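My questions all concern the structure below.
For this view, one protein chain was removed and the others were kept in their places.
Chains: A, B and C, in written order; residue numbering restarts at 1 for each.
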Amino acid sequence: MSVPGYHRPKSVEDAARLLAETDGARCLSGGATLVAMMNASLAEPKAIVSLAGIPELAGIAELANGGFRIGAMTRHAATAADARLAGTLAVLRDAARQIANPVVRNMGTIGGSIGFADPAADYPPALVAANAEVEIVNAAGRRRVAARDFFVDWYTTACGPGEFVTGVHLPPPRPGAGLYRKLARVSGDFAIASVALSAARDAAGVSVRIAVGGCGPRPIRADAADALLSAKFGDAAAAAAAGEALAAAADPVDDVRASAEYRRLVIPRLVAETVAHARAALEAR
Amino acid sequence: MRIEGSFVVAAPRERVFAEITNPALMAGCIPGCEAIEVIDPKTYRARILIEVGPIKARFNLVVEVKEEAPPERVVSVTRGEEGTRASVISSNNELVLVPAEGGGTEVKYVSEVSVTGRLGKFGLGMMKKKAEALGAKFAENFRGKIEAAAAS
Amino acid sequence: MTLALSINGRIRHVQAGLSDTLLTVLRDQLLLTAAKRGCNQGVCGACTVLIDGRPQRACLSLAANCEGAAITTLEGLQRDAGMARLQKAFTATGAVQCGFCTPGVLVSAHALLSHNADPRTDEIRAGLSGNLCRCSGYRKIAEAVAEAAKEAKP
Partner (left out) sequence: MSATAKAVGAALPRAEVREKVEGRAQYIADLYRPGMLHGAVLGSPHAHARIKSYDIREALAVPGVHAVLTGDDFGDHRMGAFIKDEHAIAKGKVRYVGEPVAAVAAETEAAAKLAARLVSVEYEELPAILSPEAALAPDAAIIHEDVASYFKVFDTGSTANVCSRTSLTEGDAAAWDRCDVIVEGRFATQPQAHVSLEPCGALAEPDATGRVTLWSANQSVFRVQANVSESLGLPMAQLRCLTPRVGAGFGNKMEPHIQPIAVKLALATGRPVKLILTREEDFEIVRARHPFKLRVRTGALKDGTLVAREVEVLLDGGAYADDSPGVLGYSLFMSPGPYRFQYRKASGTLVYTNKLRFGAFRGFGNPQVSFAGEQQIDEIAARLGLDPLAVREKSMLRPGDKWFGGAEVGSNGLEECIARVKAASGWAKRAELEPSAPGRKRAMAAACTAHISGLLATGAIVRMLEDGSIVLNTGAVDIGQGSDTALTQICAEALMVPIERVRLASPDTDGSPYNWGTTASRVTYTTGRAVVAAALEVEKQIKQHASEMLECDAADLELRPGGRVGIVGVPDKAVSFFEVSARAHWARGGPIIGHNSLVFERPSVDPKRAIAVGLPFPQIGAFAFGALVVDIEIDETTGKIEVKRAWSAADVGRAINPLAVEGQLEGAFVQGMGLALNEEMVWDGPRLANPTLMDYKVPTALDSPHEIHSIIVEAPEPDGPFGAKGVGEIGINVVPAAIANAAAIALGKRFNALPLTPERVLRAMLGK
């Protein structure tokens, strides 16, 4: 008895087929993004393929290698509450906790959020810092793309026509620290700028991944920054140099939240602060 | 909404000017341009599809060349709408060609774009960011076409 | 197209197209007007309802997508003891001024107390950070929620 144009397939393959065959069809996950655009008559889909009926897309499952697969339909609230995302993976939990507000975190999903790929959203830099991979499906099958390559441009991802995100793969959590520092005008707003950092510590030393959000068409990262921080994690000069490298790699714009110039100014300061907090967390253990 | 940018093309100014005022070539360079039709030497009709995330906006535009000072300057006005007039767009565009060292040409473009309707209200932030990306893509396509032609 | 939705414990039949939201259906067809339209973009919180027990934005929920879900609006919580305590506390502490945000705030507060019976003030304010109020400055709202939680203690 449902509405014409509304589909709720039971499997990923059915969903992929519907998307490929139906003209003007769009994926509906949590609705926080797509329905907001429909209300603004920015998006006028002729068909909706809801992913709510596909069991494998929900929930966070531990993988054989000790890593995790977060189904595309997993709501921010569930990701924010999952204690298994610890150590280096805590960066993702910290990010999920700071998305919008509790009510929207009950609706929004990780697949919907990263599919829309607003670079000021909280998951893109966090997934890069967590060294995650994004699982994509199309009519032909599934493939995985590293998060650092998944986010391509403003609101543009590696997903081609008819493709959609089915999940996120996280490497096994390594002992260490994971932090997401978000600067926004008010609580719940998109970031002016954000820093996502994971720091794995083992006998060999510290291995750091860092990414900056809100300051370019996609999450900003720099091999030099990762290298500098990993080599001398305790050193303030290294943190400053890493901050400068990331500011140089950034490509911020002026928008209603802040100016490009301010974003370049604040990136090194946020990086230095986040590194200091991560180091304190490591030393505390 | 002010969109500006510049890029260098390895070709002399006269050549670049000729191509930039050639609708057929421009059609291939403007990202999302689905059709271009010459109405008269000074007026073109173009249909451009812009996709930003789930937004699909197909613009029916009329481009009027206001001033032409070969080989250095073109001023044009674009007017049009998309969907059932869901958005109305108008922009004043200026293109300046400056000789660059090594015989190339620097193409500087500035557009003062006004969008009202659905895209103006909600999509302005996104459109501005997408416009920057479109500008870069145009430059890439245009340079590719000119330099390929020059090389052959 | 007719759609059967479970609203406040009863199946209600409504007409819905692909882009009709739950908020439009609740307000314009079922005349359940407690949920308010403050922004239609999921920011203000005045349209908050419970879907399968979780507070969500009715303006961002497509009616077609709500088939099979249990939808509860403020009108459906009138005989809920927890809601009665909240209503009493909001009345006594002066937490209601214009009242436009109140239904959404009460639904969010009700959900907050149902999974955190004794929240600290900062937890209450975090729990309500998705409900905008322009009149009260939030202080008396947070106090009212704390008051209702205290009342619930055995």
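Throughout what follows, a contact is a pair of C-beta atoms (placed from the backbone, for glycine too) under 8 Å apart; a residue touches a chain by one contact, two chains touch by 3 or more.
No experiment lies behind these values; they were computed from the predicted model shown.
S.K.: Among the chains included here, which ones are touched by the excluded chain in the whole complex?
M.R.: Result: the unshown chain touches A, B, C.
S.K.: For the full complex, which residue in C:55, C:103 or C:119 touches the chain that was left out?
M.R.: Considering the complete complex, C:103 is the one touching the chain left out.
S.K.: Per the definition of touch given earlier, which of C:3, C:74, C:113 or C:149 contacts the omitted chain?
M.R.: C:74
S.K.: Would you mind spotting which of C:3, C:111 or C:133 touches the chain that isn't drawn?
M.R.: Final answer for the missing-chain contact: C:133.
S.K.: Could you pull out which residues of chain A are in touch with the chain that's been left out?
M.R.: Per the touch rule, chain A residues meeting the hidden chain are 36, 40, 101, 183, 185-189, 192, 256, 258-259, 262, 265-266, 269-270, 272-273.
S.K.: Mind listing the chain B residues that contact the chain we can't see here?
M.R.: These residues touch the chain not displayed: 1-2, 84-86, 88, 90, 112, 114, 116-117, 120-122, 124-125.
S.K.: Which chain C residues touch the hidden chain?
M.R.: With respect to the unshown chain, the touching residues of chain C are 27, 31, 33-41, 43-44, 46, 73-75, 78, 86-87, 90-94, 96-103, 106, 121-122, 124-126, 128-142.
Going forward, only the chains that are shown with their structure count from here on.
S.K.: Of all the chains shown, whose C-alpha centre falls nearest the centre of every protein C-alpha atom combined?
M.R.: Chain nearest the centroid of all protein C-alpha atoms: A.
S.K.: Two chains share more C-beta contact pairs than any other pair here; which two are they?
M.R.: The largest set of C-beta contacts joins the chains A-C.
S.K.: Roughly how many whole angstrom separate the Cα centroids of chain A and chain C?
M.R.: 29
S.K.: List the centre-to-centre spacing of chain A and chain B in whole Å, with centres computed as mean CA coordinates.
M.R.: 33
S.K.: How big is the gap, in whole Å, between where the Cα atoms of chain B centre and where those of chain C centre?
M.R.: 48
S.K.: Which chain C residues touch at least two other chains?
M.R.: As it turns out, chain C has no residue touching two or more other chains.
S.K.: Can you list the chain B residues in contact with two or more other chains?
M.R.: There are none in chain B.
S.K.: Flag every residue of chain A that touches chain C in the complex, lowest number first.
M.R.: 1-6, 28, 31-32, 35-36, 38-40, 44-48, 50, 52, 77, 100-104, 106-107, 187-188
S.K.: For the complex, which residues does chain A have touching chain B?
M.R.: Touch residues, chain A against chain B: 26, 33-34, 37, 40-45, 116-118, 153-156, 217, 253, 255-256.
S.K.: Using the touch definition up top, name the residues of chain B that touch chain A in the complex.
M.R.: For this pair, the touching residues of chain B are 52-56, 83, 86, 118-119, 121-123, 125-126, 128-130, 132-133.
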